[in-house]
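Let's turn to subunit A:
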Amino acid sequence: MTEDTINKDTPWQELTIGGNIYTAGNAVEFKTGDWRSTTPVFIPEACKQCGLCFPVCPDDAIPVNKEGKREDFNYDACKGCGVCAKVCPFKAIEMK
Partner candidate 1 sequence: MSNLIEIRWHGRGGQGAKTASLLLADAAFNTGKYIQGFPEYGPERMGAPITAYNRISDEPITVHSNIYEPDYVVVVDDTLLDSVDVTAGLKPNGAIIINSTKDGAELKKLLKGYSGDIYKIDARKVSMETLGKYFPNTPMLAAVVKVSGIMSEKAFLDDMIGSFKHKFAKKPEVIDGNMKALEMALKEVTKV
Partner candidate 2 sequence: MGIRERLSGNEAAAIAMKQINPDVVAAFPITPSTEIPQYFSTFVNNGQVDTEFVAVESEHSAMSACIGAQAAGGRAMTATSANGLSLMWEMIYIASSLRLPIVMSLVNRAVSGPLNIHNDHSDAMGVRDSGWIMLFSENNQEAYDNLIMAHRIAEHQDVLLPLMVCQDGFITSHSIENIELIEDDKVKAFVGKYEPKHYLLNDKEPIAVGPLDLQTYLFEHKAQQAQAMRNAKKVIADVSAEFAKLTGREYKFFEAYRLEDAEIAIVCMNSTAGTTKAVVNHLRDSGVKAGLLKIRMFRPFPAEEVAAALKHVKAVAVLDKADSLNGAGGALFEDVVSGMYVSKVQIPTVNYIYGIGGRDTTEKDITKVFEDLKDIASNGEVNNPYRYLGLKEEI
């Protein structure tokens, strides 16, 4: 059994030892979107794709496509901290 299938009812015999996590990059599986009290809204018309918003996101909640352009928010991950809205020079992100 791996941590993918471990949940709150897993018996001790089935847990990884020491709580070790053997698959890296799995934070995406932990939905933190429901921690959010204010929500950023993306306004594509105002966006110049300057690239300032996604590097400052602490939760990697602003997906970037193959052309290097940002897309709409991943609300499963976004905690609504508002850093992206603060950093946007073009008022393309509005906190609601």
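Here, contacts are C-beta pairs under 8 Å (C-beta built on N, C-alpha and C of every residue); 3 or more make two chains touch, one makes a residue touch a chain; residues count from 1.
Candidate selection criterion: all candidates are chains of the complex that A comes from, given by their letters.
What you see is a predicted model, and the numbers here were worked out from it, not measured in a lab.
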Name the candidate, out of 1 or 2, that touches subunit A somewhere in the complex. 2
Spell out the residues on subunit A that touch candidate 2 in their complex, using ranges where they run on. 8, 10-13, 15, 17-25
